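Let's look at chain A:
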Amino acid sequence: MGEAPEGYSGAGFFATSFEKVIGLARANSLWPLPFATSCCGIEFMATMGSTYDISRFGSERPSFSPRQADILLVMGTIAKKMGPVVKQVYEQMAEPKWVVAVGACATSGGIFDTYSVLQGIDRVVPVDVYVPGCPPRPEQILDGLMRVQDLAKNESLRRRHSPEYQALLASYNIK
Partner candidate 1 sequence: MTDSLFFFLASLTLLCALMVVISKNPVYSVIFLILTFFTISAHYILLNAQFLAAVNIIVYAGAIMVLFLFVLMFINSGKNAQGKTKGVLSKVAGAIAGGLLFLVLIAALKDVQLEAVNPDTYDSQVGMVKNLGQVLFTKYMLPFQLVAVLFLVAMVGAVMIGKREAGEQNF
Partner candidate 2 sequence: MTFSERMYLPAIAQGLGITLKHFFKKKATINYPEETRQRSDIWRGLHVLKRDENGAERCTACGLCAVACPAEAITMTAGERKTGEEHLYREEKYAVTYEVNMLRCIFCGLCEEACPKAAIFLQDDKIAPARYERDEFIYGKDRLVEPLKTTETK
């Protein structure tokens, strides 16, 4: 038995192009769950506003129900009191799901290096994209969204069942 030519091994050609199509569909229909706690949430409003218009990316339907959301946009300070809530919301989301940490507070705690603030949400949930800034400009939030789109486009349909992914979730004690 000879070796399969490159690109034809593993998942078949149709499977991969099918994955691509689904990836494209997902990328263009990312419904955000705006977990807006503070300042960055206000900038997210600006992102939803007419001038920046997040709907161009197909993401203008904010799903406040975690079941229906595709990306968790954590915007603003997450206090230690809030940490478990973030985790719970993440657990309630249906796969595939991505997490974007927007702004200094959500990514690292920012200037709030205090006893009550969680120093970055990646301590409770796995984060896919970090957006710096305090608060980031709407451009930067859109930038983060496009990074997620890139992820979605290139993600294998089977990634969510892979042992690596399970291990990642396990390391956060999720499910």
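These made the cut because all candidates are chains of the complex that A comes from, given by their letters.
Following the convention adopted for this analysis, a contact is a pair of C-beta atoms (placed from the backbone, for glycine too) under 8 Å apart; a residue touches a chain by one contact, two chains touch by 3 or more; residues count from 1.
Here the structure is a predicted model, which is why all the values come from computation and not from measurement.
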| item | value |
| --- | --- |
| From 1 or 2, the one in contact with chain A within this complex | 2 |
| Candidate 2 contact footprint on chain A (complex, rising order) | 50-53, 56, 100, 104, 107-111, 113, 120, 122, 127-134, 136-140, 142-144, 146-147, 151 |
